[in-house]
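One chain of protein is taken out of this complex; the other chains stay put.
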Amino acid sequence: MALSRDQIAMRVAQEFKDGNYVNLGIGIPTLAANYVPKHIQVMLQSENGLLGMGPYPTEEQVDADMINAGKETVTAAAGASIFNSAESFAMIRGGHVDFTVLGAFEVDVSGSIASWMIPGKLIKGMGGAMDLVAGAKNIIVTMTHADKHGNSKLLSACTLPLTGVSCITRIITDLAVLEVKDKAFHLRERAPGVSIEEIIEKTAGKLVIDGDIPEMTIT
Amino acid sequence: MALSRDQIAMRVAQEFKDGNYVNLGIGIPTLAANYVPKHIQVMLQSENGLLGMGPYPTEEQVDADMINAGKETVTAAAGASIFNSAESFAMIRGGHVDFTVLGAFEVDVSGSIASWMIPGKLIKGMGGAMDLVAGAKNIIVTMTHADKHGNSKLLSACTLPLTGVSCITRIITDLAVLEVKDKAFHLRERAPGVSIEEIIEKTAGKLVIDGDIPEMTIT
Amino acid sequence: MAGFDKVVTSYADAMHGLEDNMTIIAGGFGLCGIPEGLIAEVKRMGTKGLTVVSNNCGVDGFGLGVLLEDKQIKKMVSSYVGENALFEKQLLNGELEVELTPQGTLAEKMRAGGAGIPAFYTATGFGTPVGEGKESRQFNGRDYILEEAITGDFAIVKAWKADRYGNCMYRHTAMNFNPMAATAGKITVVEVEEIVEVGELEPSQIHTPGIYVDRVIQGSFEKRIERLVTSKGV
Partner (left out) sequence: MAGFDKVVTSYADAMHGLEDNMTIIAGGFGLCGIPEGLIAEVKRMGTKGLTVVSNNCGVDGFGLGVLLEDKQIKKMVSSYVGENALFEKQLLNGELEVELTPQGTLAEKMRAGGAGIPAFYTATGFGTPVGEGKESRQFNGRDYILEEAITGDFAIVKAWKADRYGNCMYRHTAMNFNPMAATAGKITVVEVEEIVEVGELEPSQIHTPGIYVDRVIQGSFEKRIERLVTSKGV
């Protein structure tokens, strides 16, 4: 069975190591914060200028001056720091953030990503996505393996305008965990109950399957 | 009579306008702070990261963590701000400091300045001088008109390694106030009792004398 | 005004000198930390043909969005403009031009503008539409593009506290782009929640030194929340 959004987020959270600084994009990536393993600590960076993002505020705590990059009201955790946007992106672009998790429309075998613009549709802007993919040490893309019409999002070459070139090394979809290297997607794990055949069918770019592919452990 | 160091500093201080942010180099420039006209306010920038430098501390106020760019103990005036070195030079190089006053070995008719290095002598470094001449809106050079041997320091072209190119517009020496433009030194004022002839004799670069040259008012 | 006292008492004085076709750099992220009263004054003045540099363009009817109502903005330089139906309409009509700039590049361009750095290299945008037509180059085997600084005729900034000399502090994430905007305006105007006495702010805690600031005005702020989310949900 394909994973739910929350299950993808659970699998993403398993990537984090104790002491990691992590930037989570809007959508599924944000959900990953709910599933950080209990025995480790991660610190969330929000690119509008907050390192150490806490939970959403109680009604009493709501403060218009305390928001995250999704423009939602948030709190600051103990040990947080707040800084200006240039400093925030110095942190991101200088490679100090350990993990960035973000969604995408397409990823290709060379690790290029398209996530911000569909020609013909209204362009809203890239926000901080281009900076994040250029700067983080490790980037995890989360998305459904195929679109609503069944078209693969894992391609030989992205067809949409790019967000970044050759920067993605790991993809976690509703069907699989894949590594991107040597101009191919390397299948590492599959969702519980999902067949290798289904993954092959829904992966348009070159797919390498080496040995037995274990099922993900989703907890 | 040639001006004393303090008299040069007095004349320099007359250049300041109310509300100016000023960076004063070591030596005569620093003395100018003592002669700021009573009815105006200037704020002193010290490039190690202090805007709003106050007087030297009393013995009780001495604090090793509060120094100026000359590494002397100082105080912070009311309304001061303290920042890091990148911010300090962003301020300087971004043209936010109104006046920089600094000494020089040589200035030439194109406004280039040599102030940091004499080949064959030990090189100590340029410190912030190159940044200051590249950044300030107005730069005033203070120096003696000629060296100990009577050689002019106002030249057709600097002979020593430069600190900056075409950046000096005003020079205040022990003999005169001069403006630098159109590839010449334009005599604007002379020290009380100093003859035009003496200034001509001690100015090696092209000197323009237009009309009557008033004596400086030193108070 | 004498010495370093930068306080003005009317919005007309605060925005005095703003003319058609000028460039305004505005602090703020979404509706957080925006100079509400200064934006309202620009609307009141009716200045046209403006280029506005700001991470976002507010929402319909609030923030910079109000400047769209009378078509005062000719061009917007932003990283994200997706919160605004009127923006969309004017863009599709060709009444409005937009230059989309990655958020980090935008912040750095403002900082560079204030810091006398005319251009810098960044990896952000290489190989994407943002890099098209820009010079690219390798350093240590990695590709970068050259981005140029931004400066404005005016910078409009929202601070928490400022003293009369223009030294500013920002509150929480309402800081965002404000410190960079403050450095990049030929005339920088700061609208504040509270004007404090000179000497009241701890020097090493000042976020924006007064040297960058030309005018300070006491404002009053609605502080509209764009996305209210609490621990109980949205």
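Descriptive notes on the structure:
When the chains are written out, they are named A, B and C in that same order, and each has its own residue count from 1.
What we mean here is this: a contact is a pair of C-beta atoms (placed from the backbone, for glycine too) under 8 Å apart; a residue touches a chain by one contact, two chains touch by 3 or more.
Since this is a predicted model, take the numbers as computed values, not measurements.
Considering the intact complex, the chain excluded from display touches A, B, C. From the options B:N20, B:Q41, B:S112 or B:T173, the residue with contact to the unseen chain in the full assembly is B:S112. The hidden chain makes contact, of the residues C:Y11, C:F29 or C:Y144, with C:Y144.
Only one residue from B:P29, B:G49, B:G79 or B:G205 touches the chain missing from this view: B:G49. Only one of A:A2, A:I26 or A:M43 touches the absent chain when the whole complex is considered: A:M43. With the whole complex as reference, residues 108, 112, 115-123, 139-140, 142, 144, 148, 169-172, 175, 203-205, 207 of chain C touch the missing chain.
The missing chain lies against chain B, touching residues 46-50, 55-59, 61-68, 70-74, 76, 82-86, 88-90, 92-93, 112, 117, 122-131, 134-135, 161-165. In the full complex, chain A touches the omitted chain through residues 18-19, 21, 40-41, 43, 45, 50-52, 76, 78-83, 87, 89-97, 134-135.
Criterion: only the chains that are shown with their structure count from here on.
Contact topology of the protein chains: linear, an open path with no closing contact. Looking at which of B-C and A-C shares more C-beta pairs in contact, the answer is the pair A-C.
Here the CA centre of chain A is 55 Å from the CA centre of chain B. A separation of 29 Å divides the Cα centre of chain A from that of chain C. In chain A, no position touches at least two other chains.
Along chain C, residues 111 each make contact with two or more other chains.
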